[in-house]
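Heads up, one of the protein chains got dropped from this complex, but the rest are sitting where they should.
Right, chain A next:
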Amino acid sequence: MSAAAQGTSKAAHGDVAPKKKKGPGALATAYLVIYNVVMTAGWLVIAVGLVRAYVARGSYHGLYYSIEKPLKFFQTGALLEVLSRVFLTWAVTHSVREVQSEDSVLLFVTAWTVTEIIRYSFYTFSLLNHLPYLIKWARYTFFILLYPMGVTGELLTIYAALPYVQKTGLYSVTLPNKYNFSFDYYTFLILIMISYIPRKSIGRLHFPLQKSAIRKTGYTG
């Protein structure tokens, strides 16, 4: 699942920044503010790291390495993040070294990064009850570009990993063995790619639907 879809599902369930009528207690608010500030900072670090590495190298090849550590930390540290993002980072990009130099990785990392910066600033401001219209506008508008960008990057990355997975038999179990069980990671990845069609079409609709629902109900957030 790409960045924007992740953000939409959070907003839909009101997980991280609930806009309840009574409002969260002081301690809960403080925790959420700190959490969101840290997440914003973390993704800014990743973004800055990307920019610096690009400037230093003069090209965008190999940018993955420059942000590898914080990316891994912030991706897995955010327990509320959807599993599929963790999957893409660890089970695909990390596990298949050959994929790390692909442009597609840059594509989805950029999409996630920009989305996350906007998203966490959105939550931070919402919690403080002072949401600049610019942030709200940015979140819904950038989604239109970032969502397909993220999805494309993710799909291309998985696709790039396929030949290496098939050649090395990564994460695969073959017969015969004493547990009488087998698993083919290559086929599994293909099934994941196919599953993007229904999953992402639903996700793609979420933000526009939410936006029109908000407009209709007059919810000012």
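Just so we're on the same page, contacts are C-beta pairs under 8 Å (C-beta built on N, C-alpha and C of every residue); 3 or more make two chains touch, one makes a residue touch a chain; residues count from 1.
Assume contacts and distances are computed from a predicted model.
Taking the options "Vacuolar fusion protein MON1", "BHLH domain-containing protein", "GPI transamidase subunit PIG-U" or "Very-long-chain enoyl-CoA reductase" in turn, only "Very-long-chain enoyl-CoA reductase" matches the UniProt protein name of the chain that is not displayed.
Listed residues A:L83, A:L175 or A:I197: the one in touch with the omitted chain is A:L175. Mapped onto chain A, contacts with the missing chain fall at residues 175-182.
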